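So, chain A:
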Amino acid sequence: MEVLETKELCKNFGSLEAVHRVGFKLEKGELRSIIGPNGAGKTTFFNVLTGMLAPSSGDILFKGESIAGLPPHQVAKKGIGRSFQITSIFPQLTVYENILIPSMLYYSKNGAVNRTWEILEDVDLKDKANVIAANLSHGDQRHLDIGIALTTKPELLLLDEPTSGMPPEESIRTVKLIQRLKSERGYTIILIEHKMDIVLSVSDRITVLSLGEKIAEGTPSEIQASDEVQKAYLGGLDKEYKMGNNRQKKLAGNGQEILKLEKVNSFYGESHVLRDVSMKVGEGEIVALLGRNGAGKTTTLRTILGLTPARSGSIHFGKDRIEGLPPETVANKGISLVPAGRRIFANLDLMENLELPFFMKGIDSKQKRSQIEQIFNYFPGLVERKAHKGNRLSGGEQQMLAIGRALMGNVKFMMLDEPSQGLAPMIVKHLAEIVQEINKEGVTILLVEQNALMALELADRVYVMDKGEIVYEGRPEDLWANRKLSQALLGV
Partner candidate 1 sequence: MKKKLIKKVSRRDFLKVVGATGAAMTLEQFLKAPYVGAAGKPPILLGNIEPLSGPYADSGRDEFQGAKLANDEYNQKGGVLGREIKMISEDAPSNPGIGVQKAKKLVERDKVDFLTGTLTSSVTIAVADYAWSQRKLFVAFGSHSDDTTMSKSHRTTFRTTIQNWALSTACASWIAKNWNVRKVYNITADYTWGHTARESMNRVIVKKFGGVELGNDFTPLGTTDFSAQLLKARGLKPDCLIVNCYGADQINCVKQFKEFGLEKEMKLAGPLSGTPMMKGIGTAAAGAWGLSWHGTIDTPGSKKLYAALMKAYQTYKEWRPSYRHYLGYISHTQLFEAIKRAKTTDIIPVVQTLEDYRFDGLKWNRSYWRAFDHQNVQDVLVGLAKRDENWKSEDDYFQILGHMKGDDAFPNYEEWKTNGGRELEPYDMLKKA
Partner candidate 2 sequence: MSAPRVWFETIKTNAYFQLTILSIIVLLWPYIIPFIGGYDGLAIEMVIFAIFAMGFNILLGYTGILSFGHAAFFGLAGYSMGLILIHLKIPILLGMLFGIALATVTAILIGFLIIRKTGIYFAMLTIAFGQMFFFIASRWKDFTGGEDGLTGIPRNVIGIPGLFSISIFESRRFYYFIAVVFIIAAIVKYKLIHSHFGQVLKTIRENETRAQMVGYNVQRYKLLSFIISSIYAAVAGTLYGLFLNYMFPQTLDWIRSGDVVIMTLVGGMGTFFGPIIGAGVIVALRVLISIYAKIKGMVYWQFFMGIIFLAFVLFFPKGIWGFFQKRE
């Protein structure tokens, strides 16, 4: 019988349907992977399963019994253990306590102790039992996270990107751990993972989510073959699309570099995200930065802007070095960011959102007006939305607004993070054209995308990241021509 079954499971945040009518069946002992581009609703799906979020509608059956809407601690007691995408442990306690204390809820005193050593054995942290968790290496912390999940006598184990932020060699160790948990300990496992090689190697079956809907399910081989999946990753443009046909010839001759990264390393806490990243962007170029999520693309943008300061390496913008400068200073040098998820100020209306960047920049009203008009030329659709509060705009409108907002002030260099995310293909096309127009106006563009095709269509040059490193640099058509390479790098 099924260990887990979801029926028509939905979760909405306001108008956004993060999880939409997902039906999902899981056999005992199975290892199922869930993949899908950013914003596909994978983590939300986990949160709903574990009771951290109540489902908007639909039902969850665990071993035939409905657990929809139960509080997390009861779900856990029923036997669903979970690890987290962002490491979630008890930092100031020792590794031993981290495991022991939760176990005590499920085992007698001695039982708990034995169990703890068992688990420490499994996640091989036995020799680090007395270390304060906060002082563990990132990899070990990820393992500890899984270890904690094991304390709850789980029959079903939900692992959310167990290898995120890990260097390759450590990921291998983690993969071994997962396989061991499945084969030797007989756990039923659902795995969210972006590293395709891992997914393909460990999974029995794979479920693909996109925009909150289940678009495909099957064995690894089936999934690789499936068009649906290609679409999901390619953003709904057909494969015969010809590269760069509508890219106008550029005087990329002068080769003036506007941005230059050299051997940049940056971290989230312990997790080493960017590894010796070096890249160049020439004035007037459109450069695409591609890679699966978790590859470190967004972090690169944050590092450039100084939101996640680089620990080593240098970043030049035009003449001056900008690493280590406070973000607002960097921004005022003319770098702007269109963040993933747009981050429109919901409590301000469209105009207010647009005008915000002018604050204390000493820009005369004439220039302001012209810039705003410019935006409305790009996006005529926004005009009659002027007075709408941010949260009442559609996804597309929000994206347009976000781009417009990023162009206010004297911007030389615009970075877009996943502009196509969660948008219908038509809108994506339109955005693509506008981005080109903006570029024509002389704004250099760094485009971060999973939606490979849109990027490949626009870009003059392409960088591909994987596991925090730049693994490819070249012209888009070359990358595209080399199907094997693009397959490997982009899962396309």
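The rule we apply is simple: a residue touches a chain if its C-beta (ideal position, glycine included) is under 8 Å from a C-beta of that chain, and two chains touch if they have at least 3 such contacts; residues count from 1.
On how the list was made: all candidates are chains of the complex that A comes from, given by their letters.
A quick note: this is a predicted structure, and the numbers were derived from the prediction, not measured.
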| item | value |
| --- | --- |
| Touching candidate for chain A, same complex, options 1 or 2 | 2 |
| Residues of chain A that touch candidate 2 when the two form their complex | 50, 52, 71-74, 76-77, 81-82, 84, 88-93, 97, 100-102, 104-106, 132, 135, 148-149, 151-152 |
